[in-house]
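Sending over a structure as structure tokens; questions will come in a sec.
The complex is shown incomplete by one protein chain, all other protein chains being positioned as in the whole.
Here is chain A:
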Amino acid sequence: MSIIKVGNLCKTFKVKTKDEGLKGSLRSIFSPSFRDIQAVNNISFEVEKGEILAFIGPNGAGKSTTIKMMTGILQPSSGTIQVLGLDPTKQRKELSYKIGTVFGQKSQLWFHLPPLDSFNLLGSIYEIDKVKLKKRIDFLKEVFEIEELMDVPVRKLSLGQRIRCEIAASILHEPEIIFLDEPTIGLDVVVKQNIRELILRLNREEKTTIFLTSHDAGDIEQLCKRAIIINHGEVVLNESIKKLKHDYLNKKVISIKYNEPVNVEKGDLNILKHKADSLKVQVDTSKQDIEEVLEKLIKLGKVDDIVISDPPLEEIISFIYRQSKEGGIDEMV
């Protein structure tokens, strides 16, 4: 059952422009000029109940604008949105009781006060019964392991501790959908993992639908079953993670630092960079055996250091976008 339905959604912003120099400044005082920016351009998609969906794209792709329209913060220029059967534009308040939001870079906790004060305030704002609120806070304290943080002013918390409290705060009212906008931004690997486990638990135990935006390929790989990729305000891919992984995340990058300069014969190697004693090679694991490639590379000389990495998500997205512009995406996926 679809609980989010977005149809032909568009959002245009009017941005003031100014010509360069003094003349341009004077002209803009008496005759200001504006340019339309198409932040979201005719996107349509649906989200099923209980799904964890990755909504990804580079900066300025239109992700946050879409989330803001889905939560009723921004008015669409055209198109339709239905979230839990409600129209966010007209029923923002009603909808806010049923959804939760975490914007990684913005806080809903009071900076100088302990999280418990903010939790109690949010409980009142969402009109949660006092006994029920206490039970809910106790439950979240245990699940998010924030018991010992509850009486520490938010300004004294580490980023990881704050994000745990932020997510707990956003689900106090047991929302049916939670919008997570880059929840792991700036966190170290251990804390990131911890947050991912919490999100999975939330989805599994409370059946909460998760709408996630992230620049972190790890978040998407570990959490989501489906990804919608958006760029320049358009949906460029709406596919299962399994298929996305098969088609794009099978490319590994091997970076080797040798003890001395080496000579490489290209052969079947996809060399990205070669500089005397360092070499960067891309391996398509669906076509090549990574062990064989590694063996070949190690034989080239004495190895000082070796790193195997996934291509950055941004690279995959821009690759997908380039393909879609050239009209080749259908053939690729």
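By our rule, a residue touches a chain if its C-beta (ideal position, glycine included) is under 8 Å from a C-beta of that chain, and two chains touch if they have at least 3 such contacts; residues count from 1.
To be clear about the criterion, contacts and distances are computed from a predicted model.
J.: Given the choices "Sarcosine oxidase subunit alpha", "ABC-2 type transport system permease protein", "Carbon-phosphorus lyase complex subunit" or "Cytochrome P450", state the protein name listed in UniProt for the chain not shown.
T.: The chain we cannot see is recorded in UniProt as "ABC-2 type transport system permease protein".
J.: With the full complex in mind, choose from A:Ser2, A:Ser25, A:Ser44 or A:Gln75 the residue touching the hidden chain.
T.: A:Gln75
J.: Take the complete complex as the reference. Which residues in chain A touch the chain that isn't displayed?
T.: Contacting residues on chain A, toward the hidden partner: 13-16, 37, 39, 59-60, 63-65, 68, 71-75, 92-93, 96-97, 99, 101, 103, 105-106, 108, 110, 112-113, 117-118, 120-122, 124-127, 181-182.
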